[in-house]
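This structure is in structure tokens; I'll ask about it shortly.
Missing here is one protein chain; the remaining ones are kept as they sit in the complex.
Coming up: chain A.
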Amino acid sequence: MPPLLKFHAWKLAGLLLLANLGLLAHLIAGNIKPTSEWDWTDIFGEGGSTLLVLLWIGLLLKSRPAGRVTSLLFCGLACLFFSLWMDSIDEFVQLPAGVNWDKWLESGPMPVGFILVTLGIYHWHREQLAISAQMEKRERLFREHRLFDKLTPLGAADYLRLQVQQALQQSRAEGQPLSLVILDLNDFDRLNREHGHAEGDSVLQSLTQLLLLNLRRQDLLCRLAGDRFVALLPSTGAQQAQQIASELQDAVRHLAYRSQRNGERLHLVAAVASVLAQDEDGDSLLKRLNLALARAKQTPAAKRA
């Protein structure tokens, strides 16, 4: 069964039942109009709106997890749909002069629906604020879902490039220093070979959480590629960046990562480097950052580690 039906079967069944009851009531009480009396402009206008609202309901249920906000939006849209549906049936069925319950069915649910949708959108906004707070340190100022990494909940290299470009302009305009920290696991290749790539993926996901915990609110963490992460540190000088880099390195060393298969402790060691942005563009800054890391990996201390 598709997930849409699995999670929302009762909601959709209820709506279908009500829509059918409305149709039946019209058919019992009234007579079908001959084709010559059909008003095609109304049919297209009202019928088209009805179908569009139905489409919204489908997209809503498909794209959102179930919950309070989803239910509010669904009930609101369902009222709007019912109203428009009654309105559309009107075009095909002629009710006798004495009947006026159809006006109630047409106009009653409409305002209720609008109120519910408004409430839903308001709570959706609150929910979005909460989600944004959770995204802190993983995105800054703008969002582009196509630039998200496929493995970790971080932005990937292209997102980082855009952010670096923006941060460089901002730091120049405000006369504030900007630093970048880079972190790369040692022997990640061997970890993948000895413990499997699934374990390697899991290490990267844990590492992401660990690094996020060790950064400040205004910092941004991205996954550059493979096991290499870059943190963008606004308003941060060279010395402070170095401090943060070595704190991240310590945090990785002290992480008691347990393998998924048998809970065995895997010791992780990372190499780090940091650079202070000079008068340069984003690409050369990132290149310089990577060269700094390559140098850091070649020092005897790093080789022993």
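Keep in mind that, in the parts below, a contact is a pair of C-beta atoms (placed from the backbone, for glycine too) under 8 Å apart; a residue touches a chain by one contact, two chains touch by 3 or more; residues count from 1.
Criterion: contacts and distances are computed from a predicted model.
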item: Omitted chain (choose from "Glycosyl hydrolase family 101", "Electron transfer flavoprotein subunit alpha", "Sulfurtransferase complex subunit TusB" or "AraC-type DNA-binding protein") - UniProt protein name; value: "AraC-type DNA-binding protein"
item: Residue among A:Arg143, A:Arg190, A:Arg216 or A:Arg258 touching the omitted chain; value: A:Arg190
item: Touch criterion as defined above, residue of A:Lys150, A:Arg217 or A:His254 at the omitted chain; value: A:Lys150
item: Touch criterion as defined above, residue of A:Gly58, A:Pro153 or A:Gly226 at the omitted chain; value: A:Gly226
item: Hidden partner interface residues of chain A, rising order; value: 150-151, 156-158, 184, 189-190, 192-193, 197-198, 201, 224-228, 286, 290-291, 294
